[in-house]
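Below are the structure tokens for one structure; questions will follow.
We show some of the complex, not the whole, and keep each chain where it was.
Per-chain numbering from 1; labels A, B and C assigned in written order.
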Amino acid sequence: MHYSPVPMHIPDGFLTIFVSVICWGITIFTLGLSISKTNKALGEKQIPLMGVMAAFIFAAQMINFPVAGGTSGHLLGGAMAAIVLGPWAGMLVMTAVIAVQALLFQDGGLVVMGANILNMGLLTSAVGYGLYRSVSGQSNNKVKLAVAGVAAWLSVMTGALITSLELWLSGISDLQVVVPAMLWVHAVIGLGEALITVSALGFIFRTRPDLLGEGSESAMGSRNWAYVGGLIALIVVLFSPFASSNPDGLERVAGDLGFLNAGQSAPYSIIPDYTLPFLGETALSTIAAGVIGVLVVGVIAILIGRGMKAKA
Amino acid sequence: MHFDAFDRYHEKESFIHHLDPRVKVVVTIVFIVSNALLPDGAWMAFAFAWLFLLLANVFSKLGLTYTTKRSLIALPFAFIAITILFSMPGEPVASFKLLMWNLTITDTGLLRFVSILIRSWLSVQLAILLVATTRFPDLIHAFEHLRVPAILTTIIAFLYRYLFVLTDEVLRLMRARESRSAASAGNRSGGGVLWRAKVAGNMAGQLFLRSYERSDRIYNAMLSRGYTGHLYTLNPHEMQSRDYFVTAFAIAVIFIVQIIGRL
Amino acid sequence: MPHSHPHTTFSIPKNNEDALCVQVRDLHFSYPDGHMALESVSLKLCDGDKVALVGPNGAGKSTLMLHLNGILGARGEVEIRGQRLTRDNLPAIRAMVGLVFQNPDDQLFSPTVFEDVAFGPLHMGLPEEDVRARVDSALEAVRMSSYKDRLSHHLSVGEKKRIAIATVLSMNPSILILDEPSAGLDPRARRTLINLLRELPITMLVSTHDMRLVQELFPRTIVMDEGRVVADGLTSEILEDEKLLTAHGLEKP
């Protein structure tokens, strides 16, 4: 038995410095927040807890189950880490896991680690936790588990989508190829993720429900997280079909914004002489459509959540 | 049972092994950044970067092919970039028919694809050399010195320590499952996919609980040795003049590589 | 028992030599890291035999046991009931050879006792009523019937140990292989386990460091050290051979 790499870990050399630096920026900012939040929430116990949990996620990624034809499903763990530990601690734990995978096994690069942490640690935690906590008022564990499954699946899809966007911005691959390819592959990987996450949480519900209860460490500030996670997930849901069916529009937006230039040619012209982006007609209309869609589905989700709470 | 397969450190008495870990980390990162900055088709610069790598290999006494052999790990990812062979506008180099598609490889596409592979291949090799010549705890110390937040470095130190304990546990769990994965004559064995997934999830849940409870015991062990929320460590490393010299030399070389790449 | 390597031999109890259960011939095994864990191990177990496997830490006891139901190796040197172990008959062999690991926590991965004991039969594709019947009789055999719906996580070590044995009994194995069954048990739980093992009417190979258990329960003992079988014979004779015992880090009970 050996450690087997996962397709989402981007190696060094595949992203431009520009994209790497942007990702590092977002990652460092978010990790800074995580550190101050977990300091407050967990106190002196945080070190051994998060350290062992990181080792747990690492080890749990090795657990697989045979699917068919020699393939097998297994866990990535972002959603699970956030659901059992809370979003901030989940992010730190996933960061440690990704860092060790890169440092020890070269699974994922060092300079692109910021991107890998963003894709597989931060976003998966936010989406997984946010969606799961949107039903925190629920008393019915079946509903919670079902939502956890959807959350786990969407967390993987989110990571895959952002990964493909980064690759595209770096000029590694065409949008109309990389987005559908990554999303299809991860739609299947996400199913394994969802199944294992649901069953593992079910196990915890039955043996130590206190760890997942309202008073647990993981239940901190759930309301806002529900919005954040829900929003990201909705963007993914709406964006993926749009991106894969209408890549030209997106390519154009990015071209107008100057990303593509920065990505594909001279790395030293990071600040190109672009004016403030003037949105073309098609781009403008698709973005508007996207925003309206997000809002509509968001409102529906909030209403459903309210209804469930009222019942419970 | 003992599972050491995760250790990447290669015990040797060499110049590189004895360098301060900070030096190795910084040089590795600068090298990888430099690779990413090299323009497509900067063959001379790639060649010089490779020479630099060979030099590092020689001074680590691991053998010239040590990193080459292990560098294939990033190759599968190259699949993702394969479409740029055909999609970049440029002079056609070769074209062939695959199933129903007519594919044409362009010169710019080829140039870009090969450049990406080389960058990645060079970068991953120095990273491999880094962990082969630096014990992981020293690597963690290096990151502490380089001002990575202590909470992250300690989580990583714990992760490294318990990686072995927990993967051993997983290995035993999976063996136990395997040893009971039996068939009886006349029945279709194996169960459904959903059931198998559920068993895997149960194993993950089981492992979670045990890890959680273990963290409690570790916390107790830390408390009983005076832990109050602050971690103190002794600093085992001190930069020597040799370390400064090597850093300066390496960065100068990498800088020259950049200039060659832009001539 | 013919061995190509020099080792102390004793007279071996010969009960029904023909109904041979397990036959291991000249088994070699190295771990991926190059460590040679088994060197030319040969042994024979007959139906109804209860055999102890002793030796210092790292002798290769667990490694040998992992070979007997094909978790490791499976290169054809192991024969169970006349069938050579190959990739194809692995699942069938696993139904015959029940392996109980040292740590019951490894064996119990489901939330409830029932689900754990049912894993083997379910994987064998048995129909539901058969599965239930098997679980019931396995739990009956270890006298834990009332624990069916309990959460494994909350059981004591001794209880877990017995459930772990039940998870294997439910597959109706013809050979039971136990790795250090008494480790970590308090005297009471240990006593219960000894009685249980004495009662089970099944071929048994048990590795242990507990020499008193060996003396009490097993007519025959195999001593391993450094990947080799160094002695194989009547327990009473082996336990008297102080030179042999001290040479292999063992102690008289």
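Everything below uses one rule, namely that a residue touches a chain if its C-beta (ideal position, glycine included) is under 8 Å from a C-beta of that chain, and two chains touch if they have at least 3 such contacts.
Quick caveat, the model's predicted, so the values are computed rather than measured.
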{"item": "Whole-file subunit formula (labels as shown)", "value": "A x1, B x1, C x2"}
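Heads up, the rule we're going with is that only the chains that are shown with their structure count from here on.
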{"item": "Subunit B and subunit A - chains in contact with each", "value": "C"}
{"item": "Most distant chain from subunit C, judged by the mean position of its C-alpha atoms", "value": "A"}
{"item": "Pair of chains joined by more contacts [C-beta pairs], B-C or A-C", "value": "B-C"}
{"item": "Centre-most chain, if every chain is reduced to its averaged C-alpha atoms", "value": "B"}
{"item": "Inter-chain centre distance, subunit A versus subunit B - centres from mean C-alpha coordinates, in Å", "value": "21"}
{"item": "Between subunit A and subunit C, centroid-to-centroid distance (C-alpha), Å", "value": "46"}
{"item": "Residues of subunit A touching at least two other chains", "value": "202-203, 207-208"}
{"item": "Where subunit C touches two or more other chains, by residue", "value": "111, 153"}
{"item": "Sites on subunit A touched by subunit C in the complex", "value": "202-203, 206-208"}
{"item": "Of subunit C, residues touching subunit A in the complex", "value": "111-112, 151, 153-154"}
{"item": "Partner subunit B, residues of subunit C touching it in the complex", "value": "32-33, 62, 66, 69, 71, 91-92, 94-95, 99, 101, 103, 105-111, 115, 119-120, 122-126, 153, 167-168, 171"}
